[in-house]
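For this depiction, one protein chain was excluded, whereas all remaining protein chains were kept in their positions.
After this line comes chain A, so read on.
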C-alpha cells in the first residue's frame, strides 16, 4: 500500500535534516497526512520489534493496518545492545537473514566476572551457529527497524512517520468504554480503528494514560548507555579470535557496573563494537553517578581496554530497559486495545532478551486481532485470548520463571560487589605458583571467603540464587 511521512523511499537523514523546517516540506507532509484515510481496522503505535511484527502479521492476515511512528523513519530513535534473535524473527519473516541488514552472526557468548583489575571468564563457542538458521545476530536498530518497516509496507500496511500518538479516541457505551482510535499531534490528527495495538516501548506513556500500567518506580527500570566504536580493519577477528564475519558477545558483571545491579556488554559488529552498561535507576540515583561515568570506567578496565585500542567513537546512545519482570506486567488488553513488547514489561533481564519477546508478543497480538476481526468483536472478552497466548508461550513462562530475580539482586548487592571480589581472590590464589601446596591454598581461600561473608550467609545466597535462576 502506501507510505506517508517524510517520503516513500525514506530519504536520507541529511536531507531531511536540512529540509524539515522549510515550510514547503511541512506543507507537503501535511498534504500527505490529509491523504491518510480516517479509519483503519487496526492501528499499531510504534515501529519497534513489537509494532513491526504486529503490523507485518496483521497486513499479511488481510487486516487494514496503520503503523504510526514518531521518528523520522522507523529505527531513528531506537536503541538496543543489540542482539537480535534468529528464531522469533524467522517466525515473522522467514529467511530474513538473506536480506536484512545484519552485522555478525554470533558464534561465541562469553560472560566476564569483573573485579578490580581482573576478570574470571566463562563462555561457549560453536561454529555451528554460523550456519542457517543461525542463533542470533548483532544489529543496529536504525538499520534493522527501517528494513523491517519496508517489509511491513510491502506486506500491505500503511506507515506514517514523524507522527506522535498523544491520546486515544473512545467509544462510550452504557457499560463500557472502548478504545476507538488515536489522537496524534498533527492538525486534524484523529484516526479511528476497531483496535489499537500499543507498541510504544519502555517509556510507556500511553499505557499509563490508559490506566493499564501503574506508575513504575525507579527500581523497575534500568538505564542503558552505549557507544558504537569503530575499530581498525581486521581487529575484530584478531582481538576476539574468530573467523572472518563471525561475531562474539561478552556480558560483564561486577565491577563493570561499579557494583550496582546491572550488566555491561561488548558486542562485535562488522567494523565496530557496541559497548555499553545498564544499571538500575534507583541504584544509580543512590550512587550519585552519571551513567556515562560508569561506562567510561568499564572502558578503562584492564580486561576491556585492549579490545578498544585505536577505536573511534561513532555514536553515543541511551535508553531505559524495563526490568520489573513478571510482577510489573500490566493488564495486557482492554476493550479495543492490546499492549505489546517493552510497554508491557516483556523483558527477560537475566538473559538480556527483549527484542524477541517484543516480536513474539506483537505477532501473538496480531493473531488475536485477526481472529477478533473474524468474530467481529474487539471487546476485552475476545482480546483476552492474547493474554492466554502469551501465557502459553515462552514469553510469560520465562518471565514467571525469573519472577523473583529482580528482587533478589536488588536486595543482595553482594552478587555485584563481594562475590566478584571473592572469585578474583580465589582464582588468583589458585593460579599463582608459589610453592604453597594446593591444599594449603584451598584452606587459605576458604578462610578468606568465610571471613568476608559467613558460611551460612553464602549458603543462603547460593540457595536463593539457585531457587531464583535454576
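We adopt the following convention: a residue touches a chain if its C-beta (ideal position, glycine included) is under 8 Å from a C-beta of that chain, and two chains touch if they have at least 3 such contacts; residues count from 1.
The rule we apply is simple: contacts and distances are computed from a predicted model.
Undergrad: From the list "Ferredoxin-like protein", "Group 1 truncated hemoglobin", "Cyclase dehydrase" or "3-isopropylmalate dehydratase small subunit", give the UniProt name belonging to the chain omitted from this structure.
TA: Missing chain, per its UniProt entry: "Ferredoxin-like protein".
Undergrad: Of the residues A:203, A:379 or A:417, I need the one that contacts the missing chain.
TA: A:203
Undergrad: Among A:94, A:241 or A:313, which residue is in contact with the omitted chain in the full complex?
TA: A:313
Undergrad: Sort through A:117, A:238, A:296 or A:448 and give me the one touching the missing partner chain.
TA: A:296
Undergrad: List every residue of chain A that touches the chain not included in the displayed model.
TA: Residues 6, 13, 16-17, 20, 29, 70-72, 75-80, 82, 140-143, 145, 161-164, 166, 184-186, 202-203, 205, 215-218, 220-221, 223, 225, 227-228, 272, 281, 284-285, 288-292, 296, 312-320 of chain A touch the chain that is not shown.
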